[in-house]
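Here the complex is missing a single protein chain, while all its other protein chains stay put.
Right after this comes chain A.
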Amino acid sequence: MNMILPTASISATPNGTTRPQVRIVIVGHVDHGKSTLVGRLLHETGSLPDGKLEMLKAVSARRGMPFEWSFLLDALQTERDQGITIDTTQIRFRTRSRDVVLIDAPGHAEFLRNMITGASQADGAVLIIDALEGVRSQTRRHGYLLHLLGVKQVAVVVNKMDRVDFSAARFNEISEEISAHLIGLGVTPTAVVPISARDGDGVAEHTPRIEWYKGPTVVEALDALEPAKPLAELPLRLPVQAIYKFDDRRIVAGRVESGSLKAGDEIVIMPTGKIAKIKTVESWPVTPVGGPQGAGRSVGITLDRELFLERGDIIGHSGQSPRDTRRIRARIFWLHDKPLTKGEQILIRLGTKESRATVVAIEKAIDPGALSNEENSAIARNHVGEIDISLAQPVATDPYTDNPRTGRLVIEVNGRIAGGGLVLSVDAGRPAVPIDIVPVESALRPDERSARYHHNGAVIWLTGLPGSGKSTLARALERRLFSNGGSPILLDGDTFRAGLNSDLGFSPQDRTENIRRLAEVATHLARNGHIAIVAAVSPSAADRAAARRIADSAFREIYVATPAEVCETRDPKGHYAKARAGALQGFTGIGNDYQPPAGNELTIDTSNRSVSDATDEIERMLATTGILFDELTDLAANI
C-alpha cells in the first residue's frame, strides 16, 4: 500500500486562485428578478455545468411550466414549489478580470435574516429594481441594510426594461430616485444599468433596444467592483479567541483584525490596560515565525510575562489601544420576532467578547422600508434604530468609523442571533448624575494567589434535589481543600436566601435572579483565586446555563443525582414532609420539575457511596480539568 506524500513546494498558484476574487450579493424587492439575473449571468459567462440548462428545461417541460432562468438557482424542491428564494445560495463564475462569487439573497421580507447572512459576506452589491414597479419597500430596506452591513460598493440594475418598452424616461426616473436614497445613506452607486434579464439586454452586451444607454453592462459593472482590502493601515487589533496550554507554551490565539504585529512589540491588553511584550509568534509546523503578521492572519503569540488575560480581550499597541467602556451607542438592525424595548436584558457579542447588557435607551426606531420615519419606543422586527447599551462588564471596542472590524456588534436573545449593528460611540448617554461605576482592580495578580493556594479559581456548582446531599458534599469538599492549603468558600443557596437574596421568592423570575446573584458572587471569588463551592437545588437548566456563562471556563457542574425517593427519606430540612402536607408550594422535588443537567463535569449518586469516596472523585475531576495542580509550571494557567 503506497501513500502519496507530495513534497511541499511553493509553485505558482493554479488558475482560479491568482485572479482577484470578489464576492457580490444581489439584493432587491421580491420578484424584481434577482434569480433570473443570476441565471442569465451564468449563461452569458459560460459558467453553467454541461447539461444543466437542458436538464432544467426538461424538468420544466415535464411539469408543464415554461422555463425560467431562476430555476437554475432554486435548486431546492421546496423552493420551486413556493416560487421564492428562501436562503442564500452561492454561485461562482468568471468575468474578464475577476472570479465572481455571486450570493443570491432572498427579497421576501420574511427572509431578511438570510439576506443579511448573504450580504454580510459581500465585497459589493447589485441592487435590482423592477422597471415597472419602481423603488419598493424592500428596495429601500436592502439599501439601508447594505449601509449598516458596511457594503459600500453598490451597482444598481433596472430590470424588466422590456415591460416599459425600454423607455429612457422611466429609467431616468428610477435612477434618480434610488440614487438619491442611496446617497442619503452615504452610498454612491457605482453604476445604474438598464437591463432585461430575461432577454439578455444590458447583461453582457449593449443591444439596439437600449442604444440610448452609454454606461457599463452588468458584467462590466461587476468587473469594476473591487475585492475588499485588509485593514493593514489601521492600528493593531487582535481580539483574543482563546489561551492554549497544550504544552509548556502559553499561547494567546486570535485573528489580527487590523494592523500587524511581530515578536518584540510592546502591547496593551484591553479593557484591563495591562502591558506586555510579544515574546514569540507561534505557528505550525514551523515555529516560531519571524517577521510581521498582518491583518487577516490567524495567529498565536506568547508573552514575555505571565499575566491574566482572557477570551474577549483585545490586544493593541501601546498608545493606540481600543477604548474600554461599559456604555455603547449603536445603530442596529433587529431580526427577532419580539420588538426590542427599553430595559430589555440582552447578550452582546463584540468580536470574541460576550457580555450581558441592558438597553437603557432607544433613541430612534425606523422602518427602513417606509418613506417616513417613525418615532417609537421599540424596534420592531426587520426595523433599524439607535440604542444605548449598558454592559455588565467593561469591554474593549472602537467606534466603527475608527475601525469597522472591532466597531460592530451582534445581539443575542435566547442563544440565537437577533440583531447586529455598528458602534457609533462609546460612553454615550452617560447619566448626568456624577455617579459612575469604577471597578477597582485587585492589587494581587491571579498567579500570585494560585502560587499560594496550589489551585486556580473555580466555581463548583452542586445541583440536585433537596436532600440529595449537596450541602454535605460541599462541606466535605471545603474541609478537604482547606486541609490541602487551598482557599475554598462555601456558598449555600439557603444561606444566601436568608441574606443577600432575602428579597427574592420562588417564582421562576426570582429563582433565575437568585441563581444569577449566586453565580456573580461565586465568579467574583473565582476570579480572585478562590474555589467557590455553590450548593443550590438550581432546578432550571437554563438558569444553570446562565451561571456557566457568567463563570465561563471556571465553571464545574456536579450533578448530585441521588434518587428522589432516597432524598425524601432523608429530608434533612423537613421540606418534603411540609410539601406533602401541602404547606410548601412550588417545592422542587415534589411539585416542581427538576431538570437534570446534560453537559455537567461530574455526576455523583450519594445513595451508594461514602462522602469521602465522593469527595475523592470531585478532587480527581478538579485535577484533570485544570483547577488543582502540583507543578509550578501551571501557575500562570488561566482560570
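Miscellaneous remarks
We take it that a contact is a pair of C-beta atoms (placed from the backbone, for glycine too) under 8 Å apart; a residue touches a chain by one contact, two chains touch by 3 or more; residues count from 1.
Assume contacts and distances are computed from a predicted model.
Here one chain is missing from view; checked against "TolB-like translocation protein", "Sulfate adenylyltransferase subunit 2", "Peptide/nickel transport system substrate-binding protein" or "ABC transporter related protein", UniProt names that protein "Sulfate adenylyltransferase subunit 2".
Remark: the omitted chain is touched by one listed residue; of A:229, A:305 or A:452 this is A:229. Summary of contacts with the chain left out: across A:392, A:410 or A:566, the touching residue is A:410. Per the touch definition above, the residue from A:95, A:293, A:501 or A:562 contacting the chain not shown is A:293.
Listed residues A:21, A:179 or A:207: the one in touch with the omitted chain is A:21. Although one chain is not drawn, its touching partners on chain A can still be listed: residues 1-11, 13-18, 21, 23, 48-50, 59, 75-78, 86-92, 113-114, 116-117, 120-124, 149-153, 186, 227-235, 241-242, 244, 246, 249, 251, 253-255, 260, 262, 282-285, 287, 291-298, 300, 311, 317, 319-320, 335, 349, 352, 400-405, 408, 410, 415-417, 420, 541, 598-599.
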